[in-house]
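Data block below; observations after.
The complex appears here without one of its protein chains, the remainder shown in place.
When the chains are written out, they are named A and B in that same order, and each has its own residue count from 1.
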Amino acid sequence: MALTSTVAPAGSGPWQRARQQLGRRASVKISLVVIALFAIMAVAAPLLSTLGGWSPEEFDKTAVDPYLGGQPIGPLGGISADHWLGVEPVTGRDLFARVVHGAQVSLLIAFAATAIVVVAGTAAGIAAGYFGGRTDAVLSRLMDLTMSFPSLIFMIAMMSVARDVNRIVLMTAVIGLFGWPGIARVVRGQTLSLKHREYVDAARVGGSGPWRILTRDVLPGVAGPVIAYTTLIIPGMIATEAALSYLGVGVRPPTPSWGQMIAESVAFYDTDPTYFVIPSTCLFLTVLAFTLLGDALRDVLDPRGSRT
Amino acid sequence: MNKRTSTALSTALTATLLLAATGCSGGRQAADAHGKDLATANNGRVVGGTPQKGGTLTILSDQDFTHLDPARNWVVSGMDFGTRLLYRTLVSYQAAPGAAGGELVPDLATDLGTPSEGARTWTFHLKAGVRYEDGTPVTAQDIKYNVERSFSPDLPGGADYAARYLKDAEGYQGPADGKHLDSIRTPDDRTIVFELRRPFAEFPNATVMPTFAPVPKAKDTGPQYDNRPFSSGPYKIETYQRNKKLVLVRNPHWDPRTDAIRKAYPDKLVMVMGLRANQIDDRMVASQGADASTVPWFALRPESAGKVLPRADVRKRLLAESMNCTDMVQMHTGRAPFNEVKVRQAVQYALDKEAVVTASGGPAFNDASTAYMPAALFGGKQPDILRIPTTGDADKARQLLKEAGKPNGFTTTMTVSNGDKGRAEAIQQALAKAGIKVTIETVDPSAFYATIGDTTHRSDMVYTGWCPDYPSGSTFLPFVFDGRYIKDKGNSGNHSLFRDAPTMRRMDEIAAMTDAGKATAAWRRLDGEILAKAPAVPVLVRRWPLVVGTNVAGAYGQTSFGGQLDYASVGLKDPAKSEG
Partner (left out) sequence: MIYYAGRRLLSVIGVLIAVAAITFVIFYVLPSDPAAAACGKSCSTERLAAIRAHMGLDQPLWRQFTDFVTGIFTGRTMGSGQYTLHCHVPCLGYSYENNQDVWDLMMDRLPVSASLAFGAAVIWLVLGLSAGVVAALRKDTLTDRALMVGSVAAASLPVYFTSMMLIYGVIRIAGLLPYPSYVPFGDDPLHWASNLLLPWLALAILYAAMYARQSRSSMIETMAEPYIRTARAKGLPYRTVVVKHGLRAGMTPILTLFGMDLGGLLAGAVITESLFGLPGIGRLFYGALSSGDQPVILGVTLLAATFIVIANLVVDLLYAVVDPRVRY
């Protein structure tokens, strides 16, 4: 395949071809449907929980049996007409309401952190690749340094240190802080190879300033790999949110997130399997959908694989 | 209750118990009706009969000891383990189930101490023939030495009764550079005399603390003594890998004739640490193979209650004595909005204790609290003076808020330790119904006391508990409600920052009482008087549920050690079945 060599700056041809190729894959369609469903769920969370009749923070003491450590009353974790997905043990909070609101928090954090990573990583990568020299040296050292940090350990520590701050914002920032070098390396490599392409040279000779060259000629060239890479790192972001919440340094109570729900439900995995399975399934489906979509995008947009 | 109804009731109870044993659905209903009785049936009783000598008792734990060094050991469970197995103190608690476990008996000492100068001076004589693990005799100087060590800044964490009561102890920094406390005298090897700052009739209670265990100077390794305390008890440490494994074997020089408390049944105790809490619960419930000769270190998780309570065979092995600590919501009385008594009372009424009890594992493992002092300090049952429904009274709370000029409620913050998150959410939910919007701030246990001890920067409300060190109101009310103990930083106990002149006056009066019975009654009355001023809301008293293995005998929750298993008398039914 010689797709990369024929990428025209901002041309519509290859993009159309990519869309056609993607459209042929069943996994892409399914993934997109799953992602769309969860995204709608997240956006419409307040509306959906109103429909369900429960707010995510409302206790329902009648739905749990205090004498059995707060086990939900009724089969399948208390699934009923009243509580569509059953209730949380102990508190009797409505699982449906918590899952949809949890989607909001988890996806918000994942997307926002991804956005930070992509913007910062792309900017750093292009700058390093295009300007070279000292800029490249400094940025590359910074990438090496950031990648040398044991990121999860450091994230846990930073999350547990900070108080009196918005946890969602903090979590997004902390996850973003350690994610950017990966994409920066990809973009840097891509930029280096684009830098001396004829059309870039032509633009330079034609008197275009660096800003114009970067935005008009280089950025579209790196867009393909960046999009593929972005899709592939989203699952990691979602999993990181879950990991931090599992370790007790995630969002504040009573705000639900999938990670926080899984963390709490692990203790009930055998006594109330429904409670354990529901958030796990949501996390699983989302991660799987993004991974499959990302794989497909990479095959199509970045067939040689820019990762080292 | 007359005899007939009582018989009828017990028949009904037997029937439901049978039902519970036969099936799941039946079990659930039975638990609904009598959940409390199901968990507390073994209270005051010994589970498993009298043990046989020998075998290996295994202890499963998800954690390690905070400290085993007697100068630093001030966690109830750790004090049980240390003083029952590794070191002896001047006085200790009787090894018996139920209320008898609160009785003081001499341990190293020949009696409970002789007071003189109006309880300002206390003299103890040591028994003859008490030896360390190397065969050398225990001396009065060694006890003095350990009390002195507890002052060293290198060895923090221990009980501070010595610092609080001993004469001329201010500024003392331990026996470094040969400095010693003159207020502890050792006229001979077997006599020790303590001179106190003020009269302290309950001093023998304080000598139960591991601070009053012997440590020979030659064996003192400073901070590392924590990893290898030198034994004067029935067992000695064979190996101790922090957070992994502790193995105790018999101390051949321990003489049972000098020891009326410790039975020392097993030949060996192995504590496996760092396991996952829920796996421990599962293993204890299943009790298969070597796990039959096993006991858990920490209390059963609330989420495991559903695996235990419906099963009669497991319930037979369940201990659930009260921890005798009261969980409270303490409100910052020093500033708005909680400087207004009506606002604090509104919180008292709004709080749904039933929901918090459920969040804490349900009524089987918790009692809603209607007074500050736990039941043990009221002779077994807390009074209910305010008669607020357990589920709270949101209407009354809203009305009180209106009277306080806050008809629309207000917003506030509550600081809780990570482990109390669930309880805090239940409180948050209940107060919201009365219009009080609470933000929960969770803090790591390590930072918790430092955070709430900073009186200027802390939040309006904190969720904490207080445990009396021994069954007397003097170890509860003054610690929690005496305004003179408030410190700007490192404040502890009085997190309501409650400064009430009549209360403090009354506390001094009671402390000066010589008649113990009158003092007890006076503390109980004072508890109710403070409750009316509402500096804090008593929420619940937890139990310490433990499921022991099927081969375990002599097991009961020691009421003076917060319901922890009494390690003085636990052993095995059939030592041959345990793994060596």
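The definition used in the following text is that a contact is a pair of C-beta atoms (placed from the backbone, for glycine too) under 8 Å apart; a residue touches a chain by one contact, two chains touch by 3 or more.
Because the structure is predicted, anything quoted here is derived from the model rather than measured.
Student: Using the touch definition from the top, which of A:Q21, A:S55, A:T135 or A:S280 touches the missing chain?
Tutor: A:S280
Student: For a quick check of understanding: of A:L108, A:M147, A:A173 or A:L192, which residue touches the chain that isn't displayed?
Tutor: A:M147
Student: Write down which of A:A39, A:M158, A:A173 or A:A223 is the residue touching the left-out chain.
Tutor: Touching the chain that is not displayed is residue A:M158.
Student: Out of B:T191, B:Q279 or B:N339, which residue would touch the omitted chain in the full complex?
Tutor: Answering carefully, the residue with contact to the hidden chain is B:Q279.
Student: Just one of B:A447, B:I486 or B:M513 touches the chain that is missing; which is it?
Tutor: Counting the whole complex, the residue in contact with the absent chain is B:A447.
Student: By the contact criterion defined above, which parts of chain B meet the unshown chain? Give residue numbers in ascending order.
Tutor: Looking at chain B, the ones touching the missing chain are residues 62, 64, 72, 74, 152-158, 160, 163, 171, 173-177, 220, 222-224, 226-227, 241-244, 272-276, 279, 282-283, 418, 444-447, 449-451, 453, 487, 489-490, 492-493.
Student: Would you write out the residues of chain A that touch the absent chain, in ascending order?
Tutor: 27, 144-145, 147-150, 152-154, 156-158, 160-161, 163, 235, 239, 242-243, 246-247, 262-263, 266, 269-270, 276, 280, 283-284, 287-288, 291-292, 295, 305, 307-308
We adopt the following convention: only the chains that are shown with their structure count from here on.
Student: Touching chain B in the complex: which residues of chain A?
Tutor: 57-59, 61, 64-71, 73, 89-91, 160, 163-164, 248, 252-254, 266-268, 270-272
Student: In the complex, go through chain B and note every residue touching chain A.
Tutor: 28, 31-32, 35-36, 38, 278, 282, 301-307, 309-310, 354-355, 357-359, 361-365, 418, 421-422, 424-426, 428-429, 439-444
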